[in-house]
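Pasting a structure here, questions to come.
A single protein chain has been removed from this complex, and every other one stays in its place.
Presenting chain A:
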Amino acid sequence: MAVFNLTVNNKKVKVDVEPDMPLLWVIRDFAGLKGTKFGCGMAMCGACTVHLNGQPIRSCQTPISTVAKNAKITTIEGIGDGQLHAIQQAWIEEQVPQCGYCQSGQIMSAVALLKTTPNPTDEDIDSAMSGNLCRCGTYDRIRKAIHKAAGNAKSSASLGGK
C-alpha cells in the first residue's frame, strides 16, 4: 500500500492503495466518484475515460502510480464547473443517452475534442470518438450533439470546462 495525493475535479484527494491499482478504481471506490464506469478493463470501450491534465485517458489502464503528483484529474462530475457543460447541454437537447452507462466516457472524449477542435467535421468526430463503444447505438445522436455543442459554443462564445 502507498499514499497518493491527487487532485480530482480541483479537490485534493488522499488515498492509500496498491500502486498498481488503476485510476478507475481509485476514482470510483476510493474518491467515491461513481460517474466514471467500468466496461472492459482493457481500454477497448472507453467507458472509463477521464481527463489527465486535460487529455482524455482510459483510467482502467492507468495505474495510480503512473499519475504524476501534481496532475489534474477531471471526471464527468467535474467538467461543468457547477453547471452543465455545453456538451452535456447538447446531449440533453439531442436526447443522446439510452441506458447512459457509456455516456460519461463519451462526454469526456467529446469535451476533449472540442477543446482542440472547436468546429469538428464528421471525420474529426469519428476519429476522436471511435474509442468509445455504445451498445445502445446512440452514435448518430452523438455526432449531432457534438455539432450542436460546437454551434452553441460559438454563439455563446465559450466552451466552458477546463
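In the analysis below, contacts are C-beta pairs under 8 Å (C-beta built on N, C-alpha and C of every residue); 3 or more make two chains touch, one makes a residue touch a chain; residues count from 1.
Everything that follows uses one rule, which is that contacts and distances are computed from a predicted model.
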According to its UniProt entry, is the unseen chain "DNA replication and repair protein RecF", "Transketolase", "Acetyl-coenzyme A carboxylase carboxyl transferase subunit beta" or "Molybdopterin cofactor-binding domain-containing protein"?
"Molybdopterin cofactor-binding domain-containing protein"
Can you work out which residue in A:S65, A:T116 or A:S130 touches the chain that's missing from view?
A:S130
Can you list, in ascending order, the chain A residues touching the missing chain?
1, 18, 20-22, 25, 29-30, 33-42, 44-45, 47, 75-77, 80, 84, 88, 91-92, 95-104, 107, 125-127, 129-143
